[in-house]
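Please find one structure pasted underneath; my questions will follow.
For this depiction, one protein chain was excluded, whereas all remaining protein chains were kept in their positions.
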Amino acid sequence: MAKPDFTIARLGDMSIASPVTLSTVTGDYVANYTEDDEHILYDINATSSQTSVAFDRSQLLEKAGPRPKIHFTPAETHAGIVTCGGLCPGLNDVIRAIVMCLAYDYGVSKITGFRFGYRGLLPELGHEPVALAPHVVKDIHKLGGTILGAARGYGKHTAEMVDTLVARGVNILFAIGGDGTQRGALEISRRISERGLDIAVIGLPKTIDNDLSYVQQSFGFQTSVEKAVDAVRTAHTEAYDAINGIGLVKVMGRQAGFIAAETTMAASDVNFVLVPEVPFELDGDNGFLAHLEHRIRRRAHAVVLVSEGAGQDLLDETNKTDASGNLLLSDIGLFLKLRIGEFFRKKETEVNLKYIDPSYIIRGAPANAYDSVYCQRLGTNAVHAAMAGKTAMVISMMHNYLVHVPMAMTVSTKNRIDPDGSLWRDVITATGQPMLMINGNSR
Amino acid sequence: MAKPDFTIARLGDMSIASPVTLSTVTGDYVANYTEDDEHILYDINATSSQTSVAFDRSQLLEKAGPRPKIHFTPAETHAGIVTCGGLCPGLNDVIRAIVMCLAYDYGVSKITGFRFGYRGLLPELGHEPVALAPHVVKDIHKLGGTILGAARGYGKHTAEMVDTLVARGVNILFAIGGDGTQRGALEISRRISERGLDIAVIGLPKTIDNDLSYVQQSFGFQTSVEKAVDAVRTAHTEAYDAINGIGLVKVMGRQAGFIAAETTMAASDVNFVLVPEVPFELDGDNGFLAHLEHRIRRRAHAVVLVSEGAGQDLLDETNKTDASGNLLLSDIGLFLKLRIGEFFRKKETEVNLKYIDPSYIIRGAPANAYDSVYCQRLGTNAVHAAMAGKTAMVISMMHNYLVHVPMAMTVSTKNRIDPDGSLWRDVITATGQPMLMINGNSR
Amino acid sequence: MAKPDFTIARLGDMSIASPVTLSTVTGDYVANYTEDDEHILYDINATSSQTSVAFDRSQLLEKAGPRPKIHFTPAETHAGIVTCGGLCPGLNDVIRAIVMCLAYDYGVSKITGFRFGYRGLLPELGHEPVALAPHVVKDIHKLGGTILGAARGYGKHTAEMVDTLVARGVNILFAIGGDGTQRGALEISRRISERGLDIAVIGLPKTIDNDLSYVQQSFGFQTSVEKAVDAVRTAHTEAYDAINGIGLVKVMGRQAGFIAAETTMAASDVNFVLVPEVPFELDGDNGFLAHLEHRIRRRAHAVVLVSEGAGQDLLDETNKTDASGNLLLSDIGLFLKLRIGEFFRKKETEVNLKYIDPSYIIRGAPANAYDSVYCQRLGTNAVHAAMAGKTAMVISMMHNYLVHVPMAMTVSTKNRIDPDGSLWRDVITATGQPMLMINGNSR
Partner (left out) sequence: MAKPDFTIARLGDMSIASPVTLSTVTGDYVANYTEDDEHILYDINATSSQTSVAFDRSQLLEKAGPRPKIHFTPAETHAGIVTCGGLCPGLNDVIRAIVMCLAYDYGVSKITGFRFGYRGLLPELGHEPVALAPHVVKDIHKLGGTILGAARGYGKHTAEMVDTLVARGVNILFAIGGDGTQRGALEISRRISERGLDIAVIGLPKTIDNDLSYVQQSFGFQTSVEKAVDAVRTAHTEAYDAINGIGLVKVMGRQAGFIAAETTMAASDVNFVLVPEVPFELDGDNGFLAHLEHRIRRRAHAVVLVSEGAGQDLLDETNKTDASGNLLLSDIGLFLKLRIGEFFRKKETEVNLKYIDPSYIIRGAPANAYDSVYCQRLGTNAVHAAMAGKTAMVISMMHNYLVHVPMAMTVSTKNRIDPDGSLWRDVITATGQPMLMINGNSR
């Protein structure tokens, strides 16, 4: 077969300055265009040796999968599983996949589920662990939540947790959880290493906000978007059917607005999307309220979708943290409800605002097909990694490859929407809102 | 911040030969293990200049997105859209996104939908085109199918089609369709080039089988898996509730078994999955029927999921092709139903086989949230490419980046499951079926 | 065929006093048993003449359906439709059915939709009516809400409304709405009668609470239950997965707890259901909080489902009414959340309460199949009634027959759960909660 032509064909010179309305802000902000010179690599496979010259070794991510030789003797292996933090679609799928792969592919029969996150590893709290086996987990993926229960906190009691692992003879620990959980797991693995113990610690990154770095998309995220779309559809119905109706929906997203962004593109009914990564002002000619009023005057209804972490600078900082150490956010949803109400009352314009917070309905949903596949693969490959004796690493997917990422990398930075990137550009296109709702020319 | 440690930590030497039961075939077939040396690249961005040394230029895929300068004057632009081949979830989403981006971001107001695939470009067939605009397409993504209608065939009448484009003053053609459609579109663009016309031809790859190369996953695929899971759940219920029940489900997948593969992992109820890429035998000790009998004896029920293109070597070849030029497949589903029936009758074993073919229910479904987002982005970026004067290329997603791929590349090879790759390995793990159902040791 | 034996067969004498635990209250409250003597009639058809002796005429409900002769000349008929009050699944289905039947079965081509409830009949408020026709309403039943918009209030401006009907030449008005709406419609029809006008007023009873009398079940009710079940499932997941988790769900039901009652039986996860018809106390040995604590101590999680109108005696009365004249209820959901929290804090018991209010998601949903059928039939038969010249009546379903009910009857009393009836008995059975959570022996 002849080699295909790799040149992108073009029709003559491009000579017309783009009228793309992406930047409709007052002033001269230039939209984030893509240059013809920007590319990505097609074949991204590499062996360590091949790439010694061309690449920084730090750019290489090890592929996941079963290794020809394993570290643990199955008959002597005792695996533990813990689910930490808030609920997220797919937790049961991951637990199920770990148990099935351990039991059926490696013949490991001793599997313990610790209850309520890291608390379950602290005997004095009295949460008895449960024995896991294929018949126990067979159908759990059809239910939302986690059969182990989940809870925040106690992530710093790592010494006691290692004591528990030793006391119970656990030699593999699967820690399913977010940022804080993986920090805890890293600390546990350090203590294990210091004590010279033969215990592997494998993380499965869980973050409904999709904000863990070196993870292309977290499990449960697609299910969350699907559920959030339902809420937006409802908000649209309420807004459309009322006199000057405004549907205001708040979704998860503390520091990253991915759920709001993808929901906006999926639902197509969102007129304004507010995320933590893109600051906005309420007042002034180019503020959110002025744009909302403009929309209401023109179309008589509007849907606003806001991430819980958006616009935190507009609220009084509380500086309080929850049991996981997360900064407790003031409620931007209720704040906006209040401010929008005040604004239109002053204008003597009747509006009917309906505020919807679907958070529990989202996070407690069973995984959809996409996430079920993903969780199945994450769980299976986490077992492969553990049995091969890997430790202090998480199973992740990057560029659609399942990979091993050192825990230290995963917790080093946060994944956030790039306001200058193509995702946000496509989101803005889907709403019709201005690129920036900030007064003044500069960004 | 200190640079994170990039080394994957390990617990001592790995010294136990893996007992992974992935290869349960008779003989010594070695499972497809992953070596520690296998990696992927993390940062895969590259500019043409940077990479002149390290990379083959053929490895670079141009990023999609709006260009700073455009080729067509919006007020003089007339865009045409055509949807070819069979139905697929997301068609209306793509049409909608193209129309919205043309109208709202570029101010193009002349948009024509040609009906029933390439037929709509042949005036003598009498299918009047329809005028498209935002108010026409506003809600179409909530419905399955395509508002333009779809049909196969006539892909070779490219000269007449170019005549139609010229006669109607169309200067951008969006061709939404599969392999055959893109071949047709490539031929149309070649004729345009020969005639020295200023018409851009942009393809949007549509293939419910997910078998187009240089496309990481086709739109509608995730929705298809979601719907196929429902069918498998039903088959499982029927199988479980009957005496020696067998649920047999046939899904799309002519030359690639992706829908069957991902459905298997999502549904978790599949005991045997048969795809075109992995040959199997019916008879003999290691044939499919023997394994099915073993399962029935042991568990009294079984679910079999088969791609329409699986096991074609077992059937009499028909050598007939449909209007798109696709080889007409003999029906593997009905064939298996027959053979399984005969097999157990001979064994004097009562079985209750239920055969389910959910194809129409799958392909006519509205896109789920995942596919809606994807279609929204494909359509939007197809417009950016067209307005910039790109031609003879398709909009695709690779490694989660939206890219431009020359049509010639897309149609050069087919995307298929790699039987030695990690996807198929994880699928097999989810079923418990043997790696190979072929008699004899060699593969 | 021999006449079947109508005697209910019995096994000997019944001699054991029932240990049915339906009444687990302290004291000697006797459960609502059914006596063998209680029956219903099988054939309930009757003509007025036949039944002159046996029945009170007031016991007869006129059957709906097309009459052999009609009152209005189709070519001269102008029908108006108005949707009042809050959203409810099925509104668009009803509108669609009315338009389709008018247009296709009677050839009426002049149909006007008045916007935002009775407001749309008051020209000075500036809501322009919309012209309705089959092509306008063809697909509206696939969306939630009402294409006409809905609003409360203005139900007393009946004189001006009649002026509007006369000015526009409307001779049939379909009023879709609840209690207040039907009172308004009755008043409109009285004014029409006083003025000697030839205008029919037909009501379509809409009440998501299912509290209209002479209506066996209101449209949208089944859809509401289906959606409420989703919320309860989520609450159960949250409760089960947290340490001493409590899921608290509030659903619609101002004076009638039907949604809560049926949701309880459908979801099977509800441990306590609180409705307006059954008083309860919070404190004391037989109060709700003591029973909740008992459940938490025993099972470590609980789901509580509360109607918005339950336990209003426990709150300070506000005595405020909304624009429809409904008494504004204090929020029992937030009140319970507060009191439960306080209660367990005093007991120094950690509980994790999640409060879910799915009201908007319920009321904005598209009708499910059951309600679509029902709305289709209500709308069609409303048209038959109107064309036959009936007026001041609502279309209803009783004992599964579509009937005409005089508006005066419909608004005369409220439909409520009978705490001594079989529905509530079956609800209690499904929860395991005590029949009464009130201290002291008497009820």
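Note that the chains are named A, B and C in the order they appear, and that numbering of residues resets to 1 at the start of each chain.
In this text, contacts are C-beta pairs under 8 Å (C-beta built on N, C-alpha and C of every residue); 3 or more make two chains touch, one makes a residue touch a chain.
A quick note: this is a predicted structure, and the numbers were derived from the prediction, not measured.
Interface residues of subunit B with the unshown chain, by the touch rule above, are 87, 116, 119, 127, 143-146, 149-151, 230-231, 233-235, 237-238, 240-243, 354, 356, 358, 360-361, 364-365.
Against the chain not displayed here, subunit C makes contact via residues 1, 3-22, 31-49, 51, 54-55, 57-74, 96, 100-101, 104-107, 141, 189, 193, 198-200, 214, 216, 222, 225-226, 229, 262-263, 265-268, 368-370, 372-373, 376-377, 380-381, 384, 387-393, 398-404, 406, 408-409, 412, 422, 425-426, 429-430, 432.
We take it that only the chains that are shown with their structure count from here on.
The minimum number of touch steps linking subunit A to subunit C comes to 1. Comparing chain C-alpha centroids with the centroid of the full set of protein C-alpha atoms picks out A as the closest.
When every chain is reduced to the mean of its CA atoms, the largest separation from subunit B belongs to C. Subunit A and subunit C have centres, each the mean of its CA atoms, that are 40 Å apart.
Put simply, the C-alpha centre of subunit B and that of subunit C have 47 angstrom between them.
Not a single residue position of subunit B touches two or more of the other chains.
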